[in-house]
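Only one structure is covered here, and it is reproduced in the block below.
The complex appears here minus one protein chain, its other protein chains still in place.
First chain written, first letter: the chains are A, B and C, and each begins at residue 1.
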């Protein structure tokens, strides 16, 4: 699974991208897994109301199902335009 | 009184501007006076639903009152933009 | 609010007009409308006549009214007159504000009133025939939604 982080999520986690094979079938269980990887992840995902998710470059929710080849991105609410 | 004509009103009457001192205290009586000046005026003012009026460069109605120094313009509904 | 109104034969420069409205970052949002002579069958020329002085005065009244309805920092209206060809630009209405929705609404308001209140008249040339364009009743309906 290819994970991407943007803006302050990227800064808190300390990397912009990583490859993982987590035991997660949906976004919620992926986040639960990530929060156990270290305090940087715990802090980044402390308040899920501030996190937005994309799966394969489409906006998605916590219940979106995941497969091993998916690209999952975590980022703050967008501020473009 | 300074009278101005635009677009097809100008073409039907055959002039763009003229000075008159008509015995007219409002736009309706001015038009009645003009319609007696010749067939070109009669034709131009035949259908008042197709005529728009400005007095001193503000849109006005048939009941607008007039004085000797006023500028009165007659033209079709506008088509700019 | 800065208001710029120009009635001219020449074309205009969108970059310059929109940048002037944005004022080096004073306004964050510029909504604009650019109108073109539409390509239509055998239409060869569109000739625009107007009522000098009243045109500027009427557009100034409309811009002032827009400035009372929305928090605007600037309004620019440029309308071309004379002989235009299909594909030529006719009109620019550009509105600057700190707020995007105010800019959009004021720009649409100004276009709707320009179409129904500003004294311009279009004459089309098709082949060797000329005729005056008829006022569109749809434009009167568009204006009604702004009436208080």
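The rule is simple: a contact is a pair of C-beta atoms (placed from the backbone, for glycine too) under 8 Å apart; a residue touches a chain by one contact, two chains touch by 3 or more.
Just so we're clear, the structure is a prediction, and the values are computed from it rather than from any experiment.
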| item | value |
| --- | --- |
| Shown chains touched by the chain that is not drawn here | A, C |
| Listed residues C:38, C:53 or C:126, member touching the removed chain | C:38 |
| Residue numbers in chain C that touch the chain omitted from display | 13-15, 18, 22, 24-39, 86-89, 98, 100-101, 103-104, 107-108, 111, 142 |
| Missing-partner contacts on chain A, residue numbers | 4, 6-8, 54, 57-59, 73, 75-81 |
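Definition applied: only the chains that are shown with their structure count from here on.
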| item | value |
| --- | --- |
| Mean-CA-position distance for chain B and chain A (Å) | 72 |
| Euclidean distance of C-alpha centroids - chain A vs chain C, Å | 48 |
| Residues of chain A touching at least two other chains | none |
| Residues within chain C bordering two or more other chains | none |
